[in-house]
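Next up is a structure, given as C-alpha cells.
Only one protein chain is missing from this complex, and each of the others stays in its spot.
Per-chain numbering from 1; labels A and B assigned in written order.
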Amino acid sequence: MTVGLNAFLLVSGLLFAIGLLGVILRKNTLVIYMSLELMLNAVNLALVAFSRYNGTMDGNLFVFFIITVAAAEVALGLAIIVALFRRRQSVMVDQLNALSR
Amino acid sequence: MNDLLAEFLRGYTANNQWAIIMPEIMLAVLALGLLGAEMVLPKKSHGLIPRLALWGQLFVLVVAMTAGSYIGFESKSYFSGMIYQTDITQFMRGFFLVCSILVCYLGHIYLSKQQLPKTEFYHLVIIISAAMMLLVQSSNFVMLFVALETVTVAFYVLVAYCRSSSLSLEAGLKYLVMGALSSSILLFGIVLLYGVAGNPELAFNSQDALNFDELRNFIALNSDNLLVRVGALLVIAGICFKIGAVPFQIWVPDVYQGSPTPVTAYLAVASKAAGFIVLLQLVTGPFMGLQGLLVPVLSFVAAATILFGNFAAVTQRNVKRLMGLSGIAHAGYILVGVIAAMRGVAWAPYAVIFYLVTYLLASFAVFGVMTHLAGSDDANQELDDYENLARKRPFLGGILACGLGSLAGIPPLGGFIGKLFLFVAAFQAELFGLLGISVLGVVISIYYYFGWVRECYFGNASDEVIHDVKAPFNMSDRVLLGALVVGTVIIGIVPAALPIIP
Partner (left out) sequence: MTATQSLLAALLAPLLSAALITFFFRRRGVIASTISVVAAAAIFIFSLFAIREMGTGSVVASWDWLTFGNFNVSMGFFFDGTAATMLTMVAFVGFLIHVFSLGYMADDKARARFFGGLSIFMFSMLGIILADNLIMIFVFWELVGFSSYMLIGHYLDTEEAAAASKKAFIVNRIGDLGFLVGIVYAYWHFGTTNISEMHGIVAANADLVNAVIAACLMCGFIGKSAQFPLHVWLPDAMAGPTPVSALIHAATMVAAGVYFLIRIAFLFPESVLGGIGILGTSVAVYAGFCAYGQNDIKKILAYSTLSQLGYMAAAFGLGFPGIALFHLITHAFFKALLFLGAGSIIHGCHHEQDIFKMGGIFKKMPITSITFVLGVLALCGVYGFSGFYSKDAILIAAGLDGTLLFFLLTGGAFLTAGYMGRLVWIVFFGKPKSDAASHAHESGFTMLLPLIVLAVLSVTGGWLQFWPEQLGHIIHLDEVKLHNAAGYADKHHLVLILGSAAWIVGLLGSLLFYGKGATEDQLEKRAAPVYGFLKDRLWFDEIYGYYVAKIQQRFAGLLSVLDVFVIKGVLVRGSAGLVGLIGMCSKSQHVGSIHGYVYWFLAGLIFFWVVATGVLKAF
C-alpha cells in the first residue's frame, strides 16, 4: 500500500491547525511555545512530502534550515520565558499584559 | 605543493562570487570581532568596543558605497540564483548600514543609563544589518527564510535586551510568539508554492521551485490555481507582519513600548524597510501574475492600515506607542506606493525608497531625542514628560519638532516630498480611493504630531525636573541629530540631492 501525497498534506494541515489552536487556546506560554513548534513541524512534514513526490531535493534541504532556525528560536524563547518567570513569578498569558493600550 | 594551491586559489578567485557580498562578510567579521575583543581586551578598555563597532560600520559603509554605485547598477544574479542584486538592493545596503550605525550610537546612549551587558548589543545590531542586506538581495525562498529568521531571531534578543525590566521581557515574549506564528504562516505559504510549482503534472512546473524567477514563470500561467493563491497570500501575510500592516499590526505598539528605544527605532525603520523591499520584490517578481488577486487585497490592507494607525494614535499618550501606531500609518502610505508599483508605475519602487529614506531621517531624529530624554525606566515615556521641552532644552525641542514635522509631511521637510512622490505615484496608478484615504490619514496625523509639538512648545510653564537621568549632551550628539534634521531639510528642498528617482 502506498500512501498518497494528499494523506501527508492532510496530516500536515491537521498539525498546523492543532498548533494554531494550541496557540489560541492554551494559557501557558510554554505550551503556546510548543504549539508554535508543532506548526513548524507541520511545515517540515509538508516540505518533505512535496520534495518526495515532486522529485526535487531542495525541499529536504529547506527542512534542515527550518530545524536549525527552530532550534535557535526555542533556545531563545525558553530563555525569555525563564527570565520573565523570574520577574513575574508567572508564565500565564492572562497575567502577561502589563503592556497594553 | 605551493604552486598547486596557488593555482587552485587563482582558479577559484577568477570566478569569485564571494566578493559581491563583501560588505555582509565584513559586517559578520566585525560582529564576531566585537565578541572576540570583549574576551581579549582588559576590562578597563571595554570602552573601545562601541567605537570599534561604529568606526567598523562606517568603514563598511564606505566600502559598500564605493564598491559599486547604485546609480546605473546592472542587475545580476549570483550563487546560482540565490542572490539577485539590483540598484535597489545596492542602495538598501547603505540604508541598513546607516540605520545600524545610528542604532549603535543611540544604543551607546541607552546603555550608559542601564546596568546591562554591552558588547552583545552591538554584535546583534550588526548581525541584523548584514542579514537584512542579504534578505533584500535574496531571490530564493530558502535564502529569504534564513535571512529573515536571522533578522527576527536577533530582534527577539534585542527587544528583550533589558533583562532587568519585566516590560522589555514581556515585549520580547510577545514579539517572539507573534513572530514565530508569522514565520510559520510564511513558511506554510512557501511550502504550498513549492509543492504546487514543483508538481510535474502542472504546466511550467519547475525543478527549482523555490527560485523567484522560476516561480514567476510558473505563477504567471497558473494564477487560478487555489494552492498558488493561498500560498502567495500566506507569504504576503508573513511579510505583512514584518511591516506592521493591518490585520497583522496588532503587536506593534506593545513591542515598541517594551523594547529599548534604540531597538524600537531599529524595528520601526530598518526592519520595516526590509519588509517593504521584500514585499516589493515579491509582488513585482514571483507574484507578478497574481495582480488581480493581490491588488485588491493589498488595497484593503493599505486602507485599513492607514486608518487604524492614525485613529489609534490620536488618543495615545505614551510616545513609544504613539510612534508605533503612527509607524503603522506610515506603513499604510508606503503600501500605497507598493500597490502603485504593482499597477505598473515604473518609478513607484523608487518613490517607496525615497519615502523610506525620509522616514529614516525623521524617525531617528525623534527616537534620538527620545533616547536622550528617557530615564532608566525606558518603557514609560509619556507625552506629559515633554511638556516645555523647548524651554528646557531648546536644541532637542527643535530637533523633535523638525522630526515630527517631517513625519507629518510638513513642507519644506523631507517627509512632505516623500509623501508627494507616493501620492503622485498613486495618482498615476489611478488609485484615487487610496489617495483620498491617505490624505485623510495625513490630516489626522497632523493632529497628534502637533499635539506632541504643542506639549514641547506651548505647555504650561513649570520648573520641575522630569527625568531622573539626563544624558550628558555632547558635541557629537549635537552633530548627529543636527545632521539628521539638516538632511531632512535638504531632501525637502532639493529632492535631487538624493538621486534615487530615475
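The definition used in the following text is that a residue touches a chain if its C-beta (ideal position, glycine included) is under 8 Å from a C-beta of that chain, and two chains touch if they have at least 3 such contacts.
Bear in mind that the values here come from a model prediction, so they are computed numbers and not experimental data.
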Visible chains in contact with the missing one: A, B
Chain not shown: contacting residue from B:L233, B:I353 or B:L481: B:L233
Absent-chain contact - pick from B:S45, B:S69, B:S164 or B:T315: B:T315
From B:L124, B:A274 or B:V345, residue that would touch the chain that is not displayed: B:V345
Contact footprint on subunit A, counting only the chain that is left out: 20, 23-24, 27, 29, 32, 93-94, 96-101
On subunit B, residues whose C-beta touches the chain left out of the figure: 173-174, 177-178, 181-182, 185, 226, 229-230, 232-234, 236-237, 240, 246-251, 253-254, 293, 296-297, 300, 308, 311-316, 321, 345-347, 350-351, 411-412, 417, 420-421, 424-425, 428, 444, 447, 458, 494-496, 501
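Everything that follows uses one rule, which is that only the chains that are shown with their structure count from here on.
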Separation of subunit A from subunit B, taking each centre as the mean of its C-alpha atoms, in whole Å: 26
Touching residues on subunit B, where the partner in the complex is subunit A: 141-142, 145-146, 149, 153, 156-157, 160, 163, 166-167, 169-174, 176-177, 180-181, 183-184, 187-188, 191-192, 194-195, 198-200, 205, 207-210, 253-254, 257-258, 379
Of subunit A, residues touching subunit B in the complex: 9, 16, 19-20, 23, 29, 32-33, 36, 39-40, 42-43, 46-47, 49-50, 54-56, 58-59, 61-62, 65-66, 69, 72-73, 76-77, 80-81, 83-84, 87-88, 96, 98-100
